[in-house]
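For this view, one protein chain was removed and the others were kept in their places.
Order of writing sets the labels: A and B. Residues in every chain begin at 1.
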Amino acid sequence: MVGPELRYEVEAFYADYAAALDDTELERWPDFFTEDCLYKLVPRENWERNLPVALMLCESRAMLRDRVTAVRNTAVFAPRTLRHFITQFRIAEETPERLRVSANYMVLQTRVDDLTRIQNAGRYLDLIIRTETGLHFNEKCCVFESVLVPNSLIYPV
Amino acid sequence: MVGPELRYEVEAFYADYAAALDDTELERWPDFFTEDCLYKLVPRENWERNLPVALMLCESRAMLRDRVTAVRNTAVFAPRTLRHFITQFRIAEETPERLRVSANYMVLQTRVDDLTRIQNAGRYLDLIIRTETGLHFNEKCCVFESVLVPNSLIYPV
Partner (left out) sequence: MVGPELRYEVEAFYADYAAALDDTELERWPDFFTEDCLYKLVPRENWERNLPVALMLCESRAMLRDRVTAVRNTAVFAPRTLRHFITQFRIAEETPERLRVSANYMVLQTRVDDLTRIQNAGRYLDLIIRTETGLHFNEKCCVFESVLVPNSLIYPV
C-alpha cells in the first residue's frame, strides 16, 4: 500500500493543478504534463463502450499550449470563473516512477450574472510520472458524467 | 490524536467505497460491511429529534445483498449515474479495532437527458471495525439534509 508521504505529494500536486485552472493561471497548465502526453475529455457513455470520441484531445505539451492560446483568443464567450473539487484519490504505484491515480472531480462554474452552478463532474483516470522536476501527467483522462454540458466546455478540466 | 497512517487508511477505504457505488460495482457494496451491521439512511430532522424513521434500514450483510438485488431488478427507474464527494473526515479511535468516523458527503446524480445535479448531501456517522480482512463498517448512518429528495433514493449512499 502507498504510504502517507506519497499520498500527500500526489494530493499537493492536484491541489496545485486545480489552483492553476481556478485562479486563471492557464498558462501554467501545460507544465503539469510531460512533453509527450495524452489529455482526453470524454463522456462516460463513450468511455464505457470504448468509443473513441473525445470532446478534447491533446497528444503533446505543444498541443496543450495551442489549446491555451485558443482559449485566450476566444472572444464570443461569456466571462466565468471555475473552481475544482477533487476527492477520493486512489493511488497505485506501478513502479517508483509511475503512478496510476483516479479521483472524483467536480467543476463549479460562476458567470458574472448568475449563481454558482455545477459545470461538469466525473472521474480522473491518470498516469503520473516522476521526473527530475517532480510529478507530471503522462496521461490524463477526464471521464465526465453528463452528455449535456452547460455551454461549451472550452476550459480544460 | 490519530496519526497520518491511520487517516490515510481510512480515507482510502472511503475512496474504495465511493468507487464501488459510482462505478456501478454495486455487488461489491455489502462487502464493505461486517456480517452483523447497521446501515441507515435518515433525514437530519428525524435524526436530531431521535425519531426512528429511516428511508433505508439494513441490519445485516444479507439484507444489504437483498437491497442490491432489489436495485438491480427495479425496472421503472430512469438510468442515472452517481458520483460521491466525501470530505472533512473526523476520526476517533475508540480502541485499536474500533474507529468512529464522521465526514460530509455529497452525491451528484446525472440522468441521461439532464445536467449533473446534487441528489443528496449530508453527514456520515460511522463505526468502523478492523477485522482480519481490513476495515469494515459495523454501523453506517447517512444523515441527509433535505426532506425533499429528487426522485426516489433507490441507490445506497
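As a working rule, a contact is a pair of C-beta atoms (placed from the backbone, for glycine too) under 8 Å apart; a residue touches a chain by one contact, two chains touch by 3 or more.
Only a predicted model underlies this, so the values are computations on that prediction, with no experimental measurement involved.
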item: From B:83, B:123 or B:140, residue that would touch the chain that is not displayed; value: B:123
item: Hidden partner chain, touching residue among A:15, A:70, A:92 or A:154; value: A:15
item: Identified contact with the non-displayed chain, of A:28, A:65 or A:84; value: A:84
item: Footprint left on chain A by the chain that the document does not show; value: 4-5, 7-9, 11-12, 14-16, 18-19, 22-23, 81, 83-87, 108, 110, 112-118
item: Interface with the unshown chain - residue positions in chain B; value: 1, 3-4, 7-8, 44, 85, 87-90, 102, 104, 106, 118, 120-123, 145-150
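Note that in this section only the chains that are shown with their structure count from here on.
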item: Distance between the centres, which are taken as Cα means, of chain B and chain A, whole angstrom; value: 27
